[in-house]
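Sending over a structure as structure tokens; questions will come in a sec.
Note that one protein chain is taken out, while the other chains of the complex remain in position.
Labels A, B and C are assigned to the chains in the order they are written; within every chain, residues are numbered from 1.
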Amino acid sequence: MNPLVLWFHKLGSPPYFYRFAGRLLPWFWGAALAGLAIGLYGGLVLAPADYQQSDAFRIIYVHVPSAWMSLFIYAFMAVNGFIALVWRIKLSETLAMAAAPIGAAFTFICLATGSIWGKPMWGTWWTWDARLTSELVLLFLYLGVLGLHQAIEDRRQAARAAAFLALIGIVNLPIVHFSVNWWNTLHQGDTVKLFGPSLIDSRMLWPLLVMAVATKFLFAASLLSRARVDLLELESGKDWARQIALAEERA
Amino acid sequence: MNSPIPLEAPPLLEARGLAYLRNDEPIFGPLSFRLGAGEVVLMEGDNGSGKTTLLKVLSGLLQASTGTVLLNGEPLTLARLSHQVALLGHLLGIKGELSPLQNLRFAIGLGGLRSGITPHQALKSVGLEGYEDVALRQLSAGQKKRVALARLLLVPAALWLLDEPYANLDREGITLVNRLLELHAMRGGAALITSHGAYAYTSGTPRRLQLRGQEAAA
Amino acid sequence: MSYGSTTSACRALLQRDLSLVWRQRGDALNPVLFAVMVVALFPFALGPEPTMLARIAAGTVLVALLLAGLLSLDALFRSDLEDGSLEQLVLSPHPLALLLACKIAVHWLTTALPLLLVAPLLGELLYLPQPVLPVLMVALVLSTPLLSLIGAVCVALTVGMRRSGMLLALLVLPLYVPVLIFAAGACNAAQQGLPVLAPLLWLGAGLALALVLAPLACAAALRISLS
Partner (left out) sequence: MSEFVSMGGYGGYVWSAIAIFLVTLALEAAAPLLKRRRVLRELRGRLRRARKSNEENT
């Protein structure tokens, strides 16, 4: 068999994944914290104030990376949910369900900071603009996935049901976004374009990109530590989990 | 005898290394057994030994954690549940608001009809003649069970999976179940029935399987 | 032996479910009563001025019908689960998606159709402008089956839970948002004398898609829930 396929196969086994994730974790946490420190310093200190929004624009450094993460994590959850449903891989179920609370946290941050940004800029805490509303629906979808996962007794069945809901949600999200856009739009246009010239000063841009990378590492670190604990709980009848419990007791 | 040895037909039902886990706790198995045409097997086990779960796995309602179920030598999959299995569970699958006759007509629509029998005849053979049009709600628990047994007679399933068929039945009802099982076996059908041991399948010498949580012995 | 065709299985299911509803025809009025009461609350809360009520009329009727539908959704598989009929349905050799489509159709006929019939009355209570009424009715005809279909998938996911009411609402409402937006959008456009065709066509497209996909999704969800 192809060595890469073989490695993936091995990674799917919970004890191997547990050790593998344990080795990666310190690096991910380190990269995340360093990235956050650099990104926030760059965004709050080094970047010049915006000529229209003055210093209020600096909320962008937490708002926009959170918004990106909220969508990125949902996609991650849905892909893993799909794998879990089709191939019934335990690791994918665990990863999908471990991602949901992290995604909900980022969605919440995006909504809260967006609302705080809106107060000085638009004069209200909340406007029913398309992107904010879509983000609110996204939060409900996350909460639905988490609620369904919690409500079912059997852990694996719960993961499959919630993964299925996540998949329905991913069909629904573009429809929601389209419909809400059609319904009302007030929001400013995209400030950062991945392709083509950007509308923002490079001194303002790089901290944003650093923050985007740092939040990815933060997600990866949190995801791995959640997945490790969930696997330990899920496999508490197996030998490897017992050995870990005993080793921790001795330490 | 020089006639060529016929290839042995695959058994009606075969379980190979069948096990079911819930939250990684084994409910039953691994378990292997075969059930041929004309056989009635009594599955004995205490409460919580996984009898009901086993029947759900064998019928295709649940997917086994490991192992396979073969029906006539072909693996059972969700996509291809066959006409060959009829399940009678703790919940009888009949509507209290409707009459026995209406319930049976619905069962026929859903599962098909065995040749040479009508709903009226089926009700008669379970001793419910004259109750055809009474709302099921007004019948006793034992009579409801008889309606569910009449359903088994009507649908063209060769394999019966009966979960505690003797529960709620009086002595006469127990004899009735045994008579139906005998008849079914004589026609070339097969049945797997569960019991926690309080009642016994009396006629003939049925094979017994012991189900004890993790391991099972034939 | 006759194994019975899928058509006869669907017919048997439709016949059984309809006669069950007929036996409890009093219950079929509950969603209607609920919708009337919700609509009647708005004048109390907002005051009886006709101009203001006329402005919110279409949206209020839509939301009242949506909530009434949500309330009745819970019963879609409940009794079948409790008496074991759902197991028999899943075990039947016919395509489960098709059988579920029949159940959803009966559910729509018996809960949404009565609501559709009282919708003009509800509009009248709130001084709905005459020209908006036909648009509202078309929007309702297109959106109520859509709501039933989407709702059925979520019910299938929560089937077997003892207290599923709040969770069901949480699962269903985000999925209902686009339907509500387009249905209300059409009514608002009609009220302002703008063209109404686009949102209605979007609803129609959604309905066509859901008619095909929702029963399949519902069957898959039910299989997960029953395992």
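Keep this in mind: a contact is a pair of C-beta atoms (placed from the backbone, for glycine too) under 8 Å apart; a residue touches a chain by one contact, two chains touch by 3 or more.
As the structure is a prediction and not an experimental result, all values here were calculated from the model.
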Visible chains that the absent chain touches, using the contact criterion stated earlier: A
Identified contact with the non-displayed chain, of A:Thr113, A:Thr133 or A:Gln157: A:Thr113
Chain not shown: contacting residue from A:Asp154, A:Asp201 or A:Glu233: A:Glu233
Positions on chain A where the hidden chain makes contact: 40, 44-45, 49, 54-56, 58-59, 62-63, 66, 101-102, 105, 108-109, 112-113, 116-117, 119-120, 218, 221-222, 225-226, 228-229, 232-233, 236, 241-242, 244-246, 248-249
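Following the convention adopted for this analysis, only the chains that are shown with their structure count from here on.
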Furthest chain, CA centroid comparison against chain B: A
Central chain of the complex, centres being mean CA coordinates: C
Interchain centroid distance [CA atoms averaged], chain B/chain C, Å: 38
Mean-CA-position distance for chain C and chain A (Å): 33
Complex contacts: residues of chain C adjacent to chain B: 1-4, 8-9, 11-13, 15-16, 19-20, 23-24, 79, 82-85, 87-94, 223, 226-227
Complex interface listing, chain B residues touching chain C: 59-63, 78, 81-83, 85, 87, 89-98, 102, 105-115, 156
Footprint of chain A on chain C - complex, ascending: 153-154, 157-158, 161, 164, 167, 170-171, 173-175, 177-178, 181-182, 185, 199, 202, 206, 217, 220-221, 224-225, 227
